[in-house]
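With one protein chain withheld, the remaining protein chains of the complex are depicted in position.
This part shows chain A:
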Amino acid sequence: MSEKKTMVSLNNIYKHFGENNVLNGVNIDIRKGDVVVILGPSGSGKTTLLRCINFLERADQGTITIDNYTVSSKEKKQSKILALRRKTAMVFQQYNLFRNRTAVENVMEGLRVVKKVPKAEARKKAEAALDKVGLLDKADFYPAQLSGGQQQRIGIARALVMEPDLILFDEPTSALDPELVGEVLSCIRDVAKTGITMIVVTHEIAFAKEAATRVIFMEGGVVVEDGTPDQLINHPENERTQQFLARINGAAASA
């Protein structure tokens, strides 16, 4: 089979906050193993879309399918929503590590609570995950004792260890000091190489160029352009995409 199977399917997603229509009918299909980078100006609904996928935000309308499991935005049963969430993992802009847990306990938490893995085994898996992000030596440190970059890598380990079908990255480097962005991006790049399906909301064009298999440009709550990194970043067809990239490149040049 040359065509890989569809892993994620977002169908006609609408979302508004008060008067503000944030998402206006988003349709995206993502194949297994795709690394999708979503670009777009702020307020274009990228983060909201990501949060609608795991129901941190409930869409007003639409359905979300992950690995042939479909949940409608109108779903009332919490158990269905939990089942969908357990197919995903999320890496947050503000890391959101559990403050009362050490690094290794943060990674173990999901295994222990959601997957009911025995403690010793969970610890072993968590240490392996920490090793992958290069932070095994920080296993017994609390988040407050670690730098932003280290915290974010632990956030990535916490997501990885759950072996989800899909990892959602919500602006994973936006809260970091510039000199720490590199370590986190290279960590995400390593994850991308493992063939796991990922959706990354970011402003790092260079990262999109090099690690993504597909780039989506959003504006005004809809998908404006969708293609390979080369198509979308080097040869954008849509005028709005061109304008956005020009702005970003202009900012980069003047910096």
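The criterion applied here is as follows: a contact is a pair of C-beta atoms (placed from the backbone, for glycine too) under 8 Å apart; a residue touches a chain by one contact, two chains touch by 3 or more; residues count from 1.
Everything below uses one rule, namely that contacts and distances are computed from a predicted model.
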- request: Pick, from "ABC transporter permease subunit", "MaoC family dehydratase N-terminal domain-containing protein", "ATP-binding cassette domain-containing protein" or "Phenylacetate-CoA oxygenase subunit PaaJ", the protein name that UniProt gives for the chain of this complex that is not shown.
  value: "ABC transporter permease subunit"
Field: Sole residue of A:8, A:23, A:89 or A:160 that reaches the chain not shown, by the stated touch rule
entry: A:89
Absent-chain contact - pick from A:140, A:163, A:177 or A:210: A:140
- prompt: Touching the missing chain, which residues of chain A?
  reply: 54-56, 78, 82-83, 85-86, 88-90, 92, 94-102, 109-110, 113-114, 137, 139-145, 158, 162, 168
